[in-house]
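Starting off with a structure, shown below.
One protein chain is absent from this view; the other protein chains keep their places.
Chains here go by letter, A, B and C, matching the order in which they are written, and residues are numbered from 1 within each.
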Amino acid sequence: PKVLADTVPSSFGYGRNATQAEIDRLDIDVRPDGKGLPKGEGISAKGKVIFEEKCVACHGAGGIGGPNGSLVTNKTPTDKRREKTIGNYWPYATTVFDYVRRAMPFNEPGSLSNEEVYHLTAYLLNANGIIDEKDVINAQTLPKVEMPAKNLFVPDDRKGGAEIR
Amino acid sequence: PKVLADTVPSSFGYGRNATQAEIDRLDIDVRPDGKGLPKGEGISAKGKVIFEEKCVACHGAGGIGGPNGSLVTNKTPTDKRREKTIGNYWPYATTVFDYVRRAMPFNEPGSLSNEEVYHLTAYLLNANGIIDEKDVINAQTLPKVEMPAKNLFVPDDRKGGAEIR
Amino acid sequence: AAVAIVQTAKGQTIQKAVPENAIYEDPTKKLGTLAGEIGTRSPFVKSVKKPSDISSRSPLQDFYGIITPSDLHFERHHAGVPVINPNKHELVIHGLVEKPLVFTLADLKRFPSVSRIAFIECSGNFRGGKENLTPQEICGLTSQSEWTGVKLSTLFREVGVKPNASWFLAEGGDAAVMTRSIPVKKGWEDSIIAYAQNGEPIRPEQGYPFRLFNPGWEGNTSVKWLRRLELSDTPYYTREETSKYTEPIKDGKFRIFSFDIDARSIITFPSFPQQVEKGWIEIRGLAWSGRGKVVKVEVSTDAGKNWQIAQLNDPILDKAHVQFRHLWQWKGEETEILSRVTDETGYTQPTLKQLFEARGNDGGYHMNPITAWQIKKDGKVLFKPETFK
Partner (left out) sequence: AAVAIVQTAKGQTIQKAVPENAIYEDPTKKLGTLAGEIGTRSPFVKSVKKPSDISSRSPLQDFYGIITPSDLHFERHHAGVPVINPNKHELVIHGLVEKPLVFTLADLKRFPSVSRIAFIECSGNFRGGKENLTPQEICGLTSQSEWTGVKLSTLFREVGVKPNASWFLAEGGDAAVMTRSIPVKKGWEDSIIAYAQNGEPIRPEQGYPFRLFNPGWEGNTSVKWLRRLELSDTPYYTREETSKYTEPIKDGKFRIFSFDIDARSIITFPSFPQQVEKGWIEIRGLAWSGRGKVVKVEVSTDAGKNWQIAQLNDPILDKAHVQFRHLWQWKGEETEILSRVTDETGYTQPTLKQLFEARGNDGGYHMNPITAWQIKKDGKVLFKPETFK
């Protein structure tokens, strides 16, 4: 009997088209350039109130020293190894919004409104000494916030081979 | 640093010596030449009694037609495919002793005495028309019983390659 | 099933119990179960073996890849699965040896070890005769694991097998005290005393704490719950190698000591009771040979008129299930799809008709023919029963 060969198709046609509405429902990420930030805005003072209600038990008073890690850089460090925080380790401010909205509070993830997340972001940036108390955080201002840790990171230079990196 | 090579030992020395007593406790097999047969003997009449008490529920009256298969060749076969039994399919009589002792009765395996197994073996051989009613079955006589199926079997002649066997 | 409420070691974490109907609503808004000691299986996964009184068949149609999940490995035993205390179970090797020895499980593990991924198939692994059969029902008495143990040759050296030893009896510690006679040659070649399966101790159904494993040979020879090996100069003609595991060939004769598993393949997707849709279908299946490596699998999508070479997924191992795959564009026509394997000895899986021509048509053990699936116009897939006798 002869041997034949089927060709591999350029498209299989499985799956269905994604509508813009269903993409929008899932597309909650925020990029450093601000793409993905929703409408709304926040200020530190309001963020502080929310933080004290919903976050302080796990992250400590003023965001320092809670059982689940500090979020705010301790200005009077003890001699133990300095904790990595938003103030000294996060390269982009947009990540604060993105992460808090998707994952916090740990025991009630996804429960915060966009407005609440803006307030909390403003609070955490202010508590870390990055923005002023009065600064309004929104889709325009957040990507412009310059983070202290912006230039801390370098791309991976390991590449296999004999050299140890 | 240099590369060395350990040699593989001729003996690792793990395990312990088996004593003859512990080998004897486990060594229950019986070979076609009679090696392994214990002392004792049996006759068909006594085997029949034991069979009717301990075996008949599973293997049928007279060893024919029970829910777990016939042991005795049906001399008045119906037109359905002939069952394989001790009388028409087993090449060595020693296997009857060996198997019944190790595995039967199914719900109480290992419960029969050597004497009982000799009786049952005599019974099954007689019921299959292979030995006479009065024949005594023991370590000397059992290996000498000629089975109808003795020359039924041929060694495997398959050996891979293109030919279908 | 309601979500389990789990607390951390420090008692920190709080998962509220939720009403049954809310469970799957939005997992992104509910803290999940914290890390545990033993992983779980999704309650949505319902794959099980198909038990009879004497065996239990692996759901081949549900498998992915070449590893059989250990708890879905087929079962075949002659007096059930014994409960064995590994601290009371030993292996005795005696008979035609210089030095009869007893090994505990711990002893066996100290010897140089070896692992190999290989199948075990029961030589009685064929069912046919009707259209509504699944791969599990047709040939679910084959499974594959990564087996780890000590080579039997290592133990042969340790006890000093005598030159006149040509066979050995392998005996299990189950209620059938199962026995098979094995040529000593196999033991020198590649038999293993296996104590592990897919990374963990062998499962009770597969011979815990250890079993004989004869790669490529009919499963019954790989005696489970092994307790004794006796070296001998003759086979024992046990019940399992005379009354059972012998098969009719022509001229009223029967084959005895037929060990090798003939090469075989089966399409597991699509298969009954699945239903296919028009368009591209990846035909998938398993192929294996007890005589070595699979070298080729061919697939026909036109009832055997034309054959195409299927893709084999690495790794392609000796005496092991291999996955094959073949892309096919189904346009809605009624047809039959089949696969056939060729192994490294040059043996090509025959049709049932060819097997009958060679052996007579009484069936029996070692029936590993080509099996076909009928594709109906509406996409229904049915087994193609072939008539004999």
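Simple rule for what comes next: a contact is a pair of C-beta atoms (placed from the backbone, for glycine too) under 8 Å apart; a residue touches a chain by one contact, two chains touch by 3 or more.
Here the structure is a predicted model, which means the values were calculated and not measured.
Undergrad: I'd like to know which visible chains would be in contact with the absent chain if the whole complex were considered.
TA: A, B, C
Undergrad: At which residues does chain A meet the chain that is not included here?
TA: Chain A touches the chain not shown through residues 10-12, 14-18, 22-23, 26-33, 84, 86, 89-92, 94-95, 98-99, 102-103, 106, 109-110, 152-162, 164-165.
Undergrad: Hey, which chain C residues sit against the chain that's not shown?
TA: Contact residues on chain C toward the absent chain are 3, 6, 8-10, 12-13, 15, 23-24, 27-45, 47-56, 62-73, 75-77, 79-88, 110-117, 146-148, 173-175, 177, 195-196, 198-201, 203-206, 208-209, 225, 280-282, 284, 313-315, 317, 323, 325, 327.
Undergrad: In the complete complex, the non-displayed chain touches which residues of chain B?
TA: 1-6, 8-9, 12-13, 67, 102, 106-111
Just so it is clear, only the chains that are shown with their structure count from here on.
Undergrad: Find the geometric centre of each of chain A and chain C from their Cα atoms only, then give the gap between the two centres in Å, rounded to an integer.
TA: Inter-chain centre distance comes to 49 Å.
Undergrad: Distance from the CA centroid of chain B to that of chain C, rounded to the nearest Å?
TA: 27
Undergrad: With chain centres taken as the means of their Cα atoms, state the distance from chain A to chain B in Å.
TA: Their C-alpha centroids are separated by 74 Å.
Undergrad: Can you list the residues of chain B that touch 2 or more other chains?
TA: Correct list: empty.
Undergrad: Quick check on chain C: which residues sit in contact with 2+ other chains?
TA: Correct list: empty.
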